[in-house]
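Of the protein chains in this complex, all but one are displayed in their positions.
And then chain A:
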């Protein structure tokens, strides 16, 4: 009986209430269509503050699509329509009067392929703050250093801040992109397979970094790599065919999943 009890309360809810926090992100019966094709079916997912939530599942299962609904990057894709709601900090981000620019300042995003701008390392980091109106050189210098330190990149680049960011290695570029996001001081950082283009060593560094960032940020990470989800996340959500099959504490998902499909996926029977 006791076991069924545990199953009924959503585990992320349990984790959140034990930390005494509110959910920062709540997706409620979210449907998403690309034209006529329905990519997400009634997604319900609550994400707690200052935790790492991993979204796993086979290619095309909708995990990246879902991630992109959280900062409305799907708005850029033509023909996308959305039903249901996503609440961030209690506010439905699909409300008509929501300022998308402000939303994206609060919900940063790191992409699959490192995408530094073709400018210097310094300018890459200062880009966001500058666009948001910070002009003072001393303040920008401070932000750049702080962000690069947070992203564990400062020591490697401090002597060449003014050379092109495109000269960095792939792993460094990705950490630069993370630093660039941190420079605008978001509350939530979305990561869309951030290590899939990196070698194992660079991957390890990014993972360590993500673990550090958990102290200050809520992180939602999409990953193809199940070991990665197991290593770094607190909560894991398994997507299949545009639906969430199961969301639970990561250790439970990987040792004792509730659903057969989850078990089949993590043991490598498909995907």
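Heads up, the rule we're going with is that a contact is a pair of C-beta atoms (placed from the backbone, for glycine too) under 8 Å apart; a residue touches a chain by one contact, two chains touch by 3 or more; residues count from 1.
Throughout what follows, contacts and distances are computed from a predicted model.
S.K.: Just go with whichever of "Phosphate transport system permease protein", "Transglutaminase-like domain-containing protein", "3-isopropylmalate dehydratase small subunit" or "Putative HMP/thiamine import ATP-binding protein YkoD" UniProt uses as the name of the absent chain.
M.R.: Answer from the record: the omitted chain is "Phosphate transport system permease protein".
S.K.: With the missing chain put back, one of A:34, A:94 or A:111 would touch it. Which one?
M.R.: For the chain that is not drawn, the touching residue is A:111.
S.K.: One chain is left out of this view; which of A:63, A:180 or A:205 touches it in the full complex?
M.R.: Final answer for the missing-chain contact: A:180.
S.K.: Footprint of the hidden chain on chain A, which residues?
M.R.: So the residues of chain A touching the missing chain come out as 71, 73, 76, 101-106, 108-109, 111, 113, 115-119, 127-128, 131-132, 177, 180-181, 184.
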